[in-house]
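Here the complex is missing one protein chain, while the rest keep their positions.
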Amino acid sequence: MNAIASAAQSEYLYGRSLPRHFYTDAAIFEADMRFLGDTQWWLVDHSSRIPRAGDYFVYRFGAESVIVLRDRNQGVKAFYNVCRHRGSLICLESSGHAKALTCPYHGWTYDLTGRLIGASSMPPDFDKQAHSLRPVHLQVESGLIFLNFTDGAPPSFDTFIARHRPFLAPHDLGSAKVAVQRHYRTKANWKLVVENFLECYHCKPAHPTYCSVHSAEKLLALGAGAGSSAGDLSAQFERDLEQWERETRAAGHLTGMFGDGIDAPFFQGTGRMPIKPGHLTESINGTPVAPLMGAYSTYDGGQTAIGLNPISYVLASNDHAVMFLFSPRGPLETDVIATWLVRSDAQAGRDYDEGTLTAVWDITLQEDKTITENNQLGVLSTLRAGCSLLARETHQRLRCLVHES
Amino acid sequence: MNAIASAAQSEYLYGRSLPRHFYTDAAIFEADMRFLGDTQWWLVDHSSRIPRAGDYFVYRFGAESVIVLRDRNQGVKAFYNVCRHRGSLICLESSGHAKALTCPYHGWTYDLTGRLIGASSMPPDFDKQAHSLRPVHLQVESGLIFLNFTDGAPPSFDTFIARHRPFLAPHDLGSAKVAVQRHYRTKANWKLVVENFLECYHCKPAHPTYCSVHSAEKLLALGAGAGSSAGDLSAQFERDLEQWERETRAAGHLTGMFGDGIDAPFFQGTGRMPIKPGHLTESINGTPVAPLMGAYSTYDGGQTAIGLNPISYVLASNDHAVMFLFSPRGPLETDVIATWLVRSDAQAGRDYDEGTLTAVWDITLQEDKTITENNQLGVLSTLRAGCSLLARETHQRLRCLVHES
Partner (left out) sequence: MNAIASAAQSEYLYGRSLPRHFYTDAAIFEADMRFLGDTQWWLVDHSSRIPRAGDYFVYRFGAESVIVLRDRNQGVKAFYNVCRHRGSLICLESSGHAKALTCPYHGWTYDLTGRLIGASSMPPDFDKQAHSLRPVHLQVESGLIFLNFTDGAPPSFDTFIARHRPFLAPHDLGSAKVAVQRHYRTKANWKLVVENFLECYHCKPAHPTYCSVHSAEKLLALGAGAGSSAGDLSAQFERDLEQWERETRAAGHLTGMFGDGIDAPFFQGTGRMPIKPGHLTESINGTPVAPLMGAYSTYDGGQTAIGLNPISYVLASNDHAVMFLFSPRGPLETDVIATWLVRSDAQAGRDYDEGTLTAVWDITLQEDKTITENNQLGVLSTLRAGCSLLARETHQRLRCLVHES
């Protein structure tokens, strides 16, 4: 890994993407998994998926399988889905309910805290306590479930989440529920998927729906226009943003942004911006798609964009939120998991329509899947010059987020 | 290979399975193939599949393809299914009948002893005798066909088979025929498949049918109960076994067991045990499924379990036998081939019913396929602790076989 990191550093050109093999090589992918697993808190799902003690879901990345469950004390816990006896998968379904976790192979049984409570016929000196399920570091914040996969001490969760708390607070995602979850399995390296998500230079050519939903001036500022290269917000967008921020603060709602430099440990960037003049929420026509959430009693037309680390994001409007996880599965495959959240008492059919709720991002993520897969096909070429540009617009996106309100 | 073997030794912990990569790595798989190919006699099929001169079948493992045929002197021979000219496969079907073996590419023709007898247009100095098909070492014992793939001198077949002759004799498998042959293609490394077959600790959670067919006390003794860990047979099973052995010997039938230690060249273990009180044969309800075979004129309710090497087994009841070959196809794929044998004059429909004959093991092998594939999925995890237990119960199984009658 050190050799790889060092190679990456020496081969890296500012404003350009990494050399080809960083998007294709299996050994680098394994190093990536270890690095991301050790250093990041991964947003894997929402606690509303497992409301009762014994509810569980299985999260997969790379070659790993993890059980996330609710225990009898209403805590959420995570364990590798690998029996300590012979290494079999324990939970074979993607979600379910269980009083205890019993391996289908030899019947070893673990309680909901991971302790081995049943292992028939083992000798008298067998130490059950030494054979608990291997835990995965887990934290829950506002209903968001985060995992870290290091064998040692995980990075400080407080440091990781502290700056986001004020941005998360008004949306009260802890009182939300999962309305819809969809997977967009993408045949591309996770870095291409993330780079695509972090820039909006492609929005105009590739995302007509997304562009119709958001203000053209903002998209220009975010990298779809002149501002993307110059690093300056357009005067028009500056005025719009300032006016929106004044009104929003006057209504008692949060505004502002922050963003990390490229050397920050989590590479975070978060802030609030208006969606588009006249649009109340991030829906096809800007009209509400679900009951107002959290502290919002009126629409301020803003969107809270939360970037937690390169693979974990939340976009929250006043009436719904979308979580994004870019879950690496292999050197050339990434599972893009989008999860739409609404107020926990909202009822499908009555308070929200799944199609209307998901339209903007369902369309956009399908487009992203196509363009990212075509990007990967081009990157697989061994003969092309290794000189594609990347970071300019991504960097711009980050600089934009750094804009202080 | 020495490096791998040495790594295996240094990384091996008594009572535990090998490190992860021994179940996943392609280079280790190739080394395994060479090692098993050089040192073992593989039970690949039964001679009744090729009764007439010119009958052949093709046996595949790893990337290899082998022709096994009956020649004009009623001998059985084996050759690599690779033409000496340009390396094409010669026999494309899985079995058939041929007066000579003609390569479909350029028409080179070999007689049934592998000699090149036709190669049109070769120059006068071309030495046909130097271009015979490459033979594979072959031995037939009681109708069982064994192959060894070494380039040099194979291990002594007499040493390999000697201790099994008395156990094979009463079943007279040389007068048997193949009634049914089925493949259970399993997405798992051959070592996981074998480890699964060698232990019965999983029988109770995973094989309800198998457990209903065999005596609970015996299964406990074999590793499904307290005895599996302590290494001791239960008093109840000791009594049952001794009584059955007395009766069986009184009836003039063979009893007894033997088993190899872990350092033995073939890792063999063989013996006879009663199936279950009141059960005459290994069928769903214990009643006969085919005519009595060989020396048996009455049922003694025993089963002869023959372990020839880690990938080759025979289980023989009084009225039928099942051959098992765990044929490695790739690092993550094994072809489990089960072959049911009955007396050669038995007729399907009249003397046996295929469904009834195969029920116990067909159900059990399908279950084994599922649990072994889930085991492999867990073993693929790179982050889990490398501490799964294995050998305790397998070892127990072997110790049990060592029990002297």
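By letter and in written order, the chains are A and B; residue numbering begins at 1 in each of them.
We take it that a contact is a pair of C-beta atoms (placed from the backbone, for glycine too) under 8 Å apart; a residue touches a chain by one contact, two chains touch by 3 or more.
For clarity, every value in this text was computed on a predicted model and none was experimentally measured.
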Chain not shown: contacting residue from B:Asn81, B:Ser142, B:Thr186 or B:Thr358: B:Asn81
Touch residues of chain B, complete complex, unshown partner: 30, 33, 37, 62-65, 80-90, 92, 102-107, 120-123, 126, 134, 149, 151
Chain A, residues in touch with the chain not shown (by the definition above): 17, 195, 201-202, 204-206, 220, 223-230, 371, 374-375, 377-385, 387-390, 392
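The criterion applied here is as follows: only the chains that are shown with their structure count from here on.
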Length of the line joining the C-alpha centres of chain A and chain B, rounded to whole Å: 49
